[in-house]
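Got a structure for you, questions after.
The complex appears here without one of its protein chains, the remainder shown in place.
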Amino acid sequence: MPAIIIEQEKINEAVKTIMDLGGTGILKCVQCGACSAVCPGVKAGFPLLCRLLIKNILDGRLEEIIEESSSWGCQACNRCTEVCPQNVRPQEVVFAFRRYQAGELAISTSTTTSQMNLYETGHAVYSESSKELRKKVGLPEVPPTSVGDAKAQKEIQTILEQSPMGELGLF
Amino acid sequence: MAKVGVYVCHCGSNIAGVIDVEAVRAFAETLPGVAVARKDLFMCSDSGQEMIKQDIRDGLVDRVVVAACTPRTHEPIFRAALAAGGLNKYLFEMANIRDQDSWVHAHDPVGATEKAKKVVASAIGKASHLKPLEDKFVDVTDAALVVGGGVGGIFAALELANMGHKTYLVEREPSIGGVMAQLDKTFPTNDCSACILTPVMVDAGNHPNIELLTYSEVDDVEGYIGNFTVKVRQKQTYIDWKKCTGCGACAEKCPAKTPDAFNSGLSNRHAAYIHFPQAVPKKAVIDMGACINCAGRTIGSEPRISKKTGEPIYAPCEKACPAGAIDRSLALDPNGTIRELKVGSIVVATGFKVMEKENFKEFAPDCENVITALQLERLISATGPTGGKLLVPGTVNKPHTMTFVSCVGSRDERFHTHCSRVCCMYMIKQARLLKEKYPDLSINMHFMDVRAAGKGYDEYYTGARAMGINIFRGKVGGVEKLPGGALRVMAYDMEAGTPIEYETDLMILATAIEMADGAKELAQKMGLQFCGNNFYRELHPKLGPVETSVRGLYLAGCCQGPKDIPDTVSQAKGAAAAAAVPLSQGKVKIEPILSEVHPEKCSGCGICVPLCPYDAISLKPYADRPRAVIDMTQCKGCGVCTSACPSAAIVLHGYEEEQIYAQIAALTA
Amino acid sequence: MAEKLKMAFLLAGGCAGCEMALVDLSDALVDALEHIEVVFWAPTVADVKYKDLEAMPDGSIDLGLIDGMIRNSEHVHMVKVMRAKCKTLVAFGACATLGGIAAMGDMHTHKELFDQAYLKTFSTDNPDGVMPTPEYLLDGKYDLTIPSFTDRVMLIDELVDVDYYVGGCPPHHDFVGKLIAAILSGNLPPKGSWLTGGHAVCDVCKRNPAITGQERMFIGEVKRMVDGKPDPDKCLLQQGYICFGPLTQGDCGASCLNVNIPCRGCGGPIPGVKDFGARCVSAIASSLKDIETTEQLMEKFPNLAKFVYRYSYTSGTLNKKL
Amino acid sequence: MEFSPNIVGFACQWCTYAGADLAGNLRCKYPPTIKLIKVPCSGTVEPEFVLEALARGADGVLIGGCHIGDCHYKEGNHKTERRMLLLSKLIEDAGFDSRRFRLEWISGAEGKKFAEVVTEFTEQIKELGPNPIKAKGGE
Partner (left out) sequence: MEKIGLYLGCNIPFKAPDIEQSFRKVFPALGVELTDLPGAGCCPAWGTAPSFDLNTWCAVSGRNITIAEELGVDVMTGCNSCFGILSEAKHFMEKPDRKKAVNAILGQVGREFKGTSDIYHASNILHEVIGVEKIKESLKYQLEGLKIAVQPGCHILWPSDVMKVKEKNSFYPTHLRDLCEALGAEAPEYSRLEACCGMGGMRSTDVEKSLGLFTEKLRSIKEELDPDMIVTTCSSCFLQFDMSQQILKERGVIDYEIPVFYYTQLLALAMGFDPKEVAAISQTRRDGVIAEIQSEKRKINEEEPHGV
């Protein structure tokens, strides 16, 4: 395995990037590993979550791990946050890293699909077949949500278009 | 007009590396009243001090300002220099341009220099208005009080007593001994804790200069160094200790039960009980909270008369006592009695407590097979509830696998940020003892990192590895309860970077050391202060580790911060030596930074009287009118009366109004 | 018999209450007139014009008393004239020495004051919103002027040197009598002093716990005068009725306390106290039992500054709303 | 030039003054705006001192005392708390934004807190701008 080369500039930049994106607790981490001990993602086999992800960032290795899919295996269960003795809120770091990845479009196609669904209907998960199902259980075909509400969709679209997500050209 | 000498210190590069010392000196020279302004590499050095003395002897200066570090450490040094030069030592003022300037403003040298000028000007302003003051001396009561009868308190008391000072040792439990008495063995020597502690306890109990006041608590402390008046509440024992022989017959017959705190709640004791078998003094008490008043014998009631025999019916404890020490007919005061002690110095050694497992939700605190390390200590002790056999509480079986978890509540923002310092070592001790006794037992230890700084400690730790104890770096994140009482540990292997999951029979939590119950209340009674992590604050972390900000009050043991037995004993002996100083001198100096009433300005309104926290102020006739007067020996110079006096008749020497106005003027110039 | 002492009295911005205190001397004043010649007493008592005073030679008057504060350009002018004409000048009464009641106006801006006076009050009928203008041309030919407001209320000694100070709103006539006698006898302290007994109202108050043999205790409940009826024998402060007796020069003989009214500080602070209100806050807050009582005080006296600076705002450290 | 506030601090020698020293030991950075006047207890501080500092043009005044319950003189800080509650009202009535005046409990162990308080107070005063008395040319 190649040695990690420590460069202060890279470390500073990595930490700042993650903190700016919401992983504000990262510098408090003492690498005790309690987060990873309870993380379902780590257990399932996504190595770069919680402690190891934080360690990589603290080593300045943002670019090196940009294609890493582990972060997208995070269940957002926040169990790490509950056990962290330093109030790092590791999940926020994972999500900050995701945002870093997303900003570079290092995302999967399924992720892209959800964004487009959200933009078009206001729902990340939607299928036409739902109409049948709803009818079957005695509900109106269209629920009283944004899916059948043009004004609501416009609002959601306005929010998304102006956001950094809009700038990525996902919609 | 005052002739102020200003001396600016470089403090090597500590100050000069940031602040333009010459600019500050030159600026000081321009200020009114300044006679000379000089600078030196180290003002506190002999040559620096000599510079001041020479200027005084030459008649150049009659007020001195040193711009250097903090007066909290260096004021006494320079005051001594003034005295040596022949000037009243209170004609001195310090400008703090290191701790509160160069060290914190290194990023802004220009701003730091400007600030230094202002701070120096402020000191000059104050110095110009300083007045000479004289130290005062009062006699000392040659007796000491030690609060807390754990190993620290015992040693502090023995040292003081051996130096020939009458010493009172106050302990709130019925026996001295503290937490050390609960321990099985001690690291890194594996000495039996009771074997080394018991003789010392007996020494303390028999020493002619020591008076044990067990089952007692400090109610109130008044006075000052050399002359404290302490009220000690001796709690009600409900057993006449003059008669009690400690035979334990009452406890044997008592039917009432309550969790035994000495066994960390792992077993029960009776309401009538002796604290533990090696107790000193070996006396029984009745815990009224647990007593069920057998035969309707509430305290102070007459016994019922048996219809059958016509004889009075006594409670079992009364009947059992061969010494006749229990008489429930007596209307004993549940509040006990108050003893007033006069002492010259006080050592506080109130110890600590460990956190209970209930605080730690991720470790299944409701599961019987999760216990604290102190509970394990009782579980493996020959005097413990199982006679020293390791049995899993929930199953009463010998465990196959056990797990130690470190840093439970320590180094954790949710609880305590401090390291409890002893957990790594006592867990290793426990693991080693168990591995020796049960070689087949699989022992897994989980540390954030192992802290084994101490003589022989690291060898003790590496030896544990060699014994086949599994040691993992990484914190345990949680535990799942399996049917049948076993536990599934969710841990992490920091080196491998992977989670660890396995089943265990017994889980030991090394819970944090925290301040003892009642420590806060005691602090308020004594004027002690706390550090950020709720231990008593010492005067200085390095130079005053046993002293406190209250003169005459000294600290020993874990009340000042977590420590092991050798460190506690060392500190106790140090505290005893410090506490003996005023007692040996016979007199103590009182600094004249005290408040004084100008009787001719006082209007006798009496606003100040209830204000004084030390009851130092009273109204006495002066030219036939009631006027306030302050008792110099009671006053501690807080100035709370000065700032409240509606007639501006009270002056706080050393902090007079015109001095402070001069500082304000300088800082806003 | 020696020549009569020449005296002048000027009322600057005030209510003429201080002149009433002088008149209250009654017979004593008449007796004093044997030794005194009043050369000027305007605009209240004697028909002497400003220009008459201006015409007198400088230093020709032995003693001048000024009551009232400096509030407008006319006061500024006349105070300067008085200083020039009088050998000894006394600032007389709370307004002249401390700022007095009117100084509380300086807790507001001029605009707030004028709006209140000329537009907002219930009885004002001013549909065109006419405001006083210092210079006004009537019918295009008559040049009319009225004095203009000063930036804030000023004390006499802010404008000219003052030789002696006398507090009180008004000064108690007994004390004034003693004062006149002292002046006549020439038995006076160094210039710049307050002419005062030097002790607080408490020292002359018969309710003072120290005198009645009681211990002063912390105040457990703050009361206003509308809250029940105070015990006429016990210290009002002790009963919770906030009283400034401990802070105020007691040359009044505790007159208010004698009729069951708490002291409000007209005598001004004891010499040596820099700021009456701030010292008051310190003394009173220290005497309250706890923070809850302090909050109670703030509730009961919502306008705290006007309460503690009733007579002394201008003499205080911060004396003008910025 | 950027406005750098001048803050006068009154610091209890047992807590805040010690805390400021500790900030030095820990090399905590904060702006050189505050200059401390050491007093035995926050209860020593006369409200008149605070007014005097403001009247002389200080942009901010800080009083630092021990946490309630931790007073070296038992309850001096209780008195401070009550006095300063009232004083803050007087300051407001005098036309000052009472945010220029602060009472903070900073223990001798809270070096970091001292630095944070000063930094934050400095920022706040920067927002408020210079003492209006100075703007008037002083009195």
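Going in written order, the chains are labelled A, B, C and D, and every chain counts its residues from 1.
Here is the rule we use: contacts are C-beta pairs under 8 Å (C-beta built on N, C-alpha and C of every residue); 3 or more make two chains touch, one makes a residue touch a chain.
Keep in mind the model is a prediction, meaning the values are calculated, not measured.
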| item | value |
| --- | --- |
| Missing chain: touched chains present in the view | A, B |
| Absent-chain contact - pick from A:I26, A:V93 or A:I156 | A:I156 |
| Chain not shown, touching residues in chain A | 21-22, 40-41, 43-46, 69, 72-79, 81-82, 89, 91, 95, 98-99, 102-103, 107-108, 110-111, 114-115, 118, 121-127, 130, 133-134, 136-139, 143-147, 149, 151-156, 158-160, 162-165, 168 |
| Touch list for chain B against the chain that is not drawn | 361-362, 364-366, 478, 480-483, 488 |
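One rule holds for everything that comes next: only the chains that are shown with their structure count from here on.
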| item | value |
| --- | --- |
| B-D against B-C, pair bridged by the larger set of C-beta contacts | B-D |
| Euclidean distance of C-alpha centroids - chain B vs chain C, Å | 56 |
| Between chain A and chain C, centroid-to-centroid distance (C-alpha), Å | 72 |
| For chain A paired with chain B, centre-to-centre distance based on mean C-alpha positions, whole Å | 48 |
| Residues of chain A engaged with two or more neighbouring chains | none |
| Residue numbers of chain D (touch at least two other chains) | 46-47, 52, 79, 83 |
| Partner chain C, residues of chain B touching it in the complex | 601, 603-607, 609-611, 619, 625-626, 640, 643-648 |
| Residues of chain D that touch chain B when the two form their complex | 4, 6, 8, 13-15, 17-18, 20-21, 23-25, 27-32, 35-41, 43-47, 49, 52-53, 56-58, 66, 69-76, 79, 83, 107-110, 115 |
| Complex interface listing, chain C residues touching chain B | 198-203, 208-211, 215-218, 245-247, 250, 270, 272-273, 279-280, 282-283, 286-287 |
